[in-house]
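One protein chain omitted, others in place.
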Amino acid sequence: MLTFILRRILITIPMLLIISFLVYLGLELTPGDAVSHMISPDLTNTVTEEQMAAMRESLGLDKSFIERYWSWLTHIVQGDFGHSLSGGVAISTIVLDRLPATLELSIFALVFSTIIGCVLGLLSALKRGSATDSALTVVGMLGVSIPEFFFGLVAILIFALNLGWLPVGGRLLPSYDSYWDHFPNIILPGLVLSLMMTAGVMRYARSAMLDSLSREFIRTARAKGLPQWRIILYHAFRVALTPVVVLIGFRLPTLIGGSVIIEAVFQWPGIGLEFIGAVRGSDYPLVMSIALLSVLAVLLASLIVDVLTAMIDPRVRLG
Amino acid sequence: MGKASLNRKFDALRAKEEAGLLKPASGSRALRKMMSNQLAVAGVVIFSIILLASIFAPLLTVHDPLKVDLRSMLQTPSAEHWFGTDRTGRDVFARVLYGGRVSILVGLGSALLAAAVGVGIGAYTGYKGGWVDVVALRASEIFMAFPQIILVLLLVSITGQSLMNLIIIFVLTGWGPMYRMARARVLSLREEEYVQALQSFGVPTLKICYKHILPNALGPIMVNITLTTAMFILAEAGLSFLGLGVPLSIPTWGNILNVAQDLRVLQNNWWLWAPVGAVISLFVLSVNFIGDGLRDSTDPTLQG
Partner (left out) sequence: MANDLALSVKDLKTFFYTNKRCNKALNGVSFEIRKGKTLGVVGESGCGKSVTASSIMQLLPRLSRIEEGSITYHSERGDIRIDELERDGAEMRSIRGEEIAMIFQDPMTALNPVYSVGFQIGEALQYHTDLTKKQRGERVIELLTAMGIPSPGERAKQFPHNYSGGMRQRAMIAMAMSCNPKILIADEPTTALDVTIQAQIFNLMNKLKSENDTAIMLITHDMGVIAELADDVAVMYMGNIVEAGTVDDVLRRPQHPYTRALLDSIPILGRGRDQDIKSIRGATPDPYERPKGCQFAPRCDFATDACEVMPTEEAVTDTHRVMCHRYKEIFENA
């Protein structure tokens, strides 16, 4: 298993290099140069032209493009992404500051949608052709068709503005003492973000389940005289799980993307909200860094999915 | 379905069969399946209504979607203004109709373009193989490594906001999955005997590829186009809602919804956001119904 993971990591490295190169290219082509990214703009006034020139030289800006890229890359590997154009804060500080909020929201949505999606999909497949099945199918369709932000707005209107049960947005308030105090804040954004994913997982789990229920080995299991629940859970569901896990892996980028808009709707102070701010303010170093990190997240997610499928499905381990 | 109702159904079928009333079905199997799928038919109807209403917007409303009328600001829906008016007195119904033109153009247009690019490249490089195939594959991997909306926003921040830019960006970010699918289909079809027979007759590569292989991959391509259309319409709405999509001066469904970011509008002026939200949802829903129907009717593994 370890060699499998190592090999899997090794094949993503060239990909990451190419993408980082493209991102750097984008950075070079947009206004502002590396010096302005690397020193805090607050200091710009106190730094003289000569010092800037010296700095450029020490940073190697007089060097070739490839050398500059290499130096940028080595900084990034060490966790130094340079500085944001607005406020001059180190990008790594911003990311570390915002990351917990985004992780919290994404993991909530991931766990919720996986469990609920699988259960509903299973139910739908077992009750195929029934009223429950049709109702779930239509609800699933609606789930993937309503724009998330619109759903979020309606949820805010009903549960926050009219009923006043839950807060309109935000995450941590100064008055909160313990970590759990902000739990009401995550309910709406978490559920809204889960909605599309849940619907997707449900639809997929249903068809994967129907597919595995129609396989020959189900007949073998029945011919053995196994009880119905064991056939469904041990044989059909276990086999249906592999494609569902793969689908969830494929959807993770969508989840990351979805959280950008949901964070904006609910003013959830995560990476997505920061990213939108950076795009609006043309804060290119920040935009590029977050984009690069999101690629890293996607690649990491697909690595986890590969490891998971290898664990679930013995056939994959060979390949 | 309960056991008793199943038994009743069987009895009825058996009686009919024995009376010789049941005849083998005729006509195109795919078309028949599509028509018997009520959701898909409903999808086609809703899709056509919204599409036609947008195309023939001038016939359906006398109002100009851009005309500011400060004397009639924030009016509730009435016979004169079906969906009311917005903060500058523009007719919301007219804006939804004209906005549909742009939104559908962006969604459907980008999806068709992305399909043309993706399928074109995928079919050719998949059939050719060799280094072109490797390059195309790596390129698609790079585009697909980004979460779509992040890449879109990244490109928007570089190119700036305009209708044309948005379509180009959508095509750039959306061709990957189409390419992958077309390539996979071609790779498997390439091994089919009829293709090898054509090769042995000396039919040129390009001709085999586009004339004999592609039509066989048409079903999944159509399904993919519908799903991509739905995705782009949602993406345009989301981006415009954030104020980062189509420039605000052009009415689109997303831009109309933009005002709902203001919680006071959300609470007090429902007509500014509820109808257009419903229209987007309905349109995307209809596209998804069509896509599902197409998949069911063209996928031979789902027979029976």
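Should a chain be cited, it is by its letter among A and B, assigned in written order, with residues numbered from 1 in that chain.
Quick note on the criterion: a residue touches a chain if its C-beta (ideal position, glycine included) is under 8 Å from a C-beta of that chain, and two chains touch if they have at least 3 such contacts.
This is a predicted model, so every value here is computed, not measured.
**Student:** Tell me which residue among A:R68, A:R171, A:H235 or A:R251 touches the hidden chain in the full complex.
**Tutor:** Of the candidates A:R68, A:R171, A:H235 or A:R251, A:H235 is in touch with the missing chain.
**Student:** For chain A, which residues reach the chain that was dropped from this view?
**Tutor:** Contacting residues on chain A, toward the hidden partner: 215-217, 219-228, 230, 234-235, 238-239, 242, 312-315, 318.
**Student:** Would you write out the residues of chain B that touch the absent chain, in ascending order?
**Tutor:** Contacting residues on chain B, toward the hidden partner: 6-7, 9-10, 13-14, 16-18, 22, 24, 304.
One rule holds for everything that comes next: only the chains that are shown with their structure count from here on.
**Student:** As a quick test, compute the distance in whole Å between the mean CA positions of chain A and chain B.
**Tutor:** Result: the chain centres lie 24 Å from each other.
**Student:** Using the touch definition up top, name the residues of chain B that touch chain A in the complex.
**Tutor:** So the residues of chain B in touch with chain A come to 1, 39, 138, 141-142, 145-151, 153-154, 156-158, 230, 234, 237-238, 241-244, 257, 260-261, 263, 266-267, 273, 277, 280-281, 284-285, 288-289, 292.
**Student:** Considering only the defined contacts, which chain A positions touch chain B in the complex?
**Tutor:** Listed in rising order, the residues of chain A that touch chain B are 15, 18-19, 22, 26, 29-30, 129-130, 138, 141-142, 144-150, 153-154, 156-157, 161-162, 168, 253-254, 256-258, 260-261, 264-265, 275-276, 278-280, 282, 284, 287-288, 290-291, 294-295, 298-299.
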